[in-house]
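Encoded as structure tokens, the structure appears first; notes follow it.
Here we show just some of the chains, and they stay where they sit in the whole.
Chains here go by letter, A, B and C, matching the order in which they are written, and residues are numbered from 1 within each.
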Amino acid sequence: MDEKFLKQLLREVKAGQLSESAAFSRLKGLPFADLGHTKVDHHRALRQGAAEVIFAPGKTPAQILAIVRELKKAGSGVLITRVSKEQARAVRKAFPRSHYNPAARTIRLGRSGKKSQSSPRVLILSGGTADQPVVEEARETLLWLGLDPEVIRDVGVAGIHRLLAHQEALDRARVIIVAAGMEGALASVVAGLVDKPVIGVPVAVGYGAGRGGWAALLGMLNSCAAGVTVVNIDNGFGAAFAAMRIIRAGD
Amino acid sequence: MDEKFLKQLLREVKAGQLSESAAFSRLKGLPFADLGHTKVDHHRALRQGAAEVIFAPGKTPAQILAIVRELKKAGSGVLITRVSKEQARAVRKAFPRSHYNPAARTIRLGRSGKKSQSSPRVLILSGGTADQPVVEEARETLLWLGLDPEVIRDVGVAGIHRLLAHQEALDRARVIIVAAGMEGALASVVAGLVDKPVIGVPVAVGYGAGRGGWAALLGMLNSCAAGVTVVNIDNGFGAAFAAMRIIRAGD
Amino acid sequence: MDEKFLKQLLREVKAGQLSESAAFSRLKGLPFADLGHTKVDHHRALRQGAAEVIFAPGKTPAQILAIVRELKKAGSGVLITRVSKEQARAVRKAFPRSHYNPAARTIRLGRSGKKSQSSPRVLILSGGTADQPVVEEARETLLWLGLDPEVIRDVGVAGIHRLLAHQEALDRARVIIVAAGMEGALASVVAGLVDKPVIGVPVAVGYGAGRGGWAALLGMLNSCAAGVTVVNIDNGFGAAFAAMRIIRAGD
């Protein structure tokens, strides 16, 4: 669209239909001035590799539905995260074919525009059953992004043998997401076993000092295994998105 | 080596030279019991993709030299980080062909064992000149890991046009490391412009609230652009190592 | 009143109706002793540029109504902030012509006493839809203060082009309020584009590290663009009040 506009303008200048100064003032602000709301969305898919995602908290069901419709009109797949039960009901009533995962608190409609050609594996490891919502959010996001995650649950470091038993899955993976609460040590142990990208997601489980995921966050940031990267506490979506960036970079 | 040992044992059992019970007790603890200090290092190179790195603080020059010699004996390249001037003098005297980068506070001898076949680009962006030591640490680590980083300095968000002018470098890169202090906003802006892995390194510059890199760390963890991952404050080495993991995953 | 009292006293001394020592003891504490509760309110309008504002949390509906009546009796306009639904119902029943904005959680009755002669523009920029309550609180406060704000929503730094497209609005403004959650980077980017006062309002959106607006607050305090000032987290009212102070200073 920009291209068409630009070429038309140049043609008009060449043909003498547009004065030099008129063309000048139009050109000056061009790359920005002509961007409407819908265009931005397309740009995001082109720039960042996926359409906009709807973060549900604080939005009314009506607002969510309006954004979903706008994104669908533009041909984009839709992902809604941190959706409440009430919000989910409204979306599913309006879009019965949408996929709602209550554990993940997500709704998917279609997929993100740009789909990965090959099917590289993302492995999601989790320390305990309490990490479930974060694991599910990451899994749903990856499915929406056209990737096919493998999930291994309950391999926390209190029983290190459980993890070591899954060496083959570690070998198979191209990117590993580690969701862990408590002291978050699983990320260090995993990164000590493999030479692949390891993305840590601190999970806000438990109580007392470290409540809110801080112990796991600080633990992962200070991992004694080199090259662990970290996303925000409970941010399964962000970890999945980062995994997608890594997979795309390798294609 | 393990393999040779294992096969020899099996051969001896088959030949009746080793009793069942003797073989059993040797096998029970095998994968661990036979690991001496040098073997561990080889394992690390195999497992994590690079040999052990020497974190200099708290070590005497003599201790550092001993570790360097042990690693060199095993045929491994050596990287020393956070090296003081005094420590550097000792190492350079003993190993005159080592590469010392005072800005990075690193010394390199050779390269890490496993070298990347292709030469994919890692782009290091930095917000200001104060981020220099972190940028240099990341650059030296990447060179040691056999990767070829491109560095663009001083593209902080206070003058957003400076960053936008480097769109081509952003397009060229396969992984982008963003080192930024102050509010660390550069990581968000960059991740909003590309679909590649973006690794944020919060830098501890400045004063007052946020001193010690906390403002940048929290800012990057809360990036409004999806899929930014973060390493510890000032951890240029870790960011480079994570970039290596990503590049390897794509090879 | 004070003036009248003072002149009367001097007249009495001159006329010999008041002894020296009696006048002395009255004068000693004068500027304070004669201030009653109602006078204070008028003083505030004179001193700070606007009447007292009612911060609703912790007050019963009856208490709020009493204060509203007292302020109205004194001829003052009224602004109530952080009003709950229940409190709002009570006020609107008693004062049906009051203006209630549920998104802003404010109620306005009339305007603040002292009105700006000219109509200078305050521009409110916001990073995302979750900043809405803060944006609305700032907007309602500005309307009550006799100023006419322009609002541009959803120009977060994850899509920097969206902001750059509004250069004209940036040019038009005399003061810019930037409400942003997450990493709060919008304040830095905006302050890098203009030479006007930029007031940052960190917004408490999101989860994990930085929950409660701390990432945005620290980010704005450490802005790499010079001369950004900051108000408390979610304090849309304070930002608007500061903008009013700036506008008045220029009149």
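Note that in this section contacts are C-beta pairs under 8 Å (C-beta built on N, C-alpha and C of every residue); 3 or more make two chains touch, one makes a residue touch a chain.
Note that the structure is predicted; figures quoted are calculated from it, not measured.
Engineer: Assuming all chains share one sequence, and 3 are in place here, what does the full complex add up to?
Structural biologist: Altogether, the complex is made of 8 copies.
Just so it is clear, only the chains that are shown with their structure count from here on.
Engineer: Connecting every touching chain pair, does the picture come out as line, ring, star, complete or other?
Structural biologist: It is complete, because no pair of chains fails to touch.
Engineer: Which one of the chains is closest to the middle, using the mean of its C-alpha atoms?
Structural biologist: A
Engineer: Averaging over Cα atoms per chain, report the distance between chain A and chain B in Å.
Structural biologist: Comparing mean C-alpha positions, chain B is 25 Å from chain A.
Engineer: Roughly how far is chain B from chain C, centre to centre by C-alpha average, rounded to an integer in Å?
Structural biologist: A distance of 50 Å separates the two centres.
Engineer: For chain C, give me the residues that contact two or more of the other chains.
Structural biologist: Expected reply: 158-159, 164, 206, 208-210.
Engineer: Quick check on the complex: what are the chain B residues that touch chain C?
Structural biologist: 127-128, 156-160, 164, 181-185, 188-189, 191-193, 206, 208-210, 214-216, 218-226
Engineer: Which residues, counting only chain B, touch chain A once they are in their complex?
Structural biologist: Those in contact with chain A are residues 47-50, 53, 114, 174-175, 191-199, 217, 221-222, 225-233, 237-242, 244-246, 248-251.
Engineer: Quick check: in the complex, which residue numbers of chain A touch chain C?
Structural biologist: So the residues of chain A in touch with chain C come to 29, 31-33, 35, 40, 43-44, 48, 55, 57-59, 63, 202, 204, 212-214, 217, 232-235.
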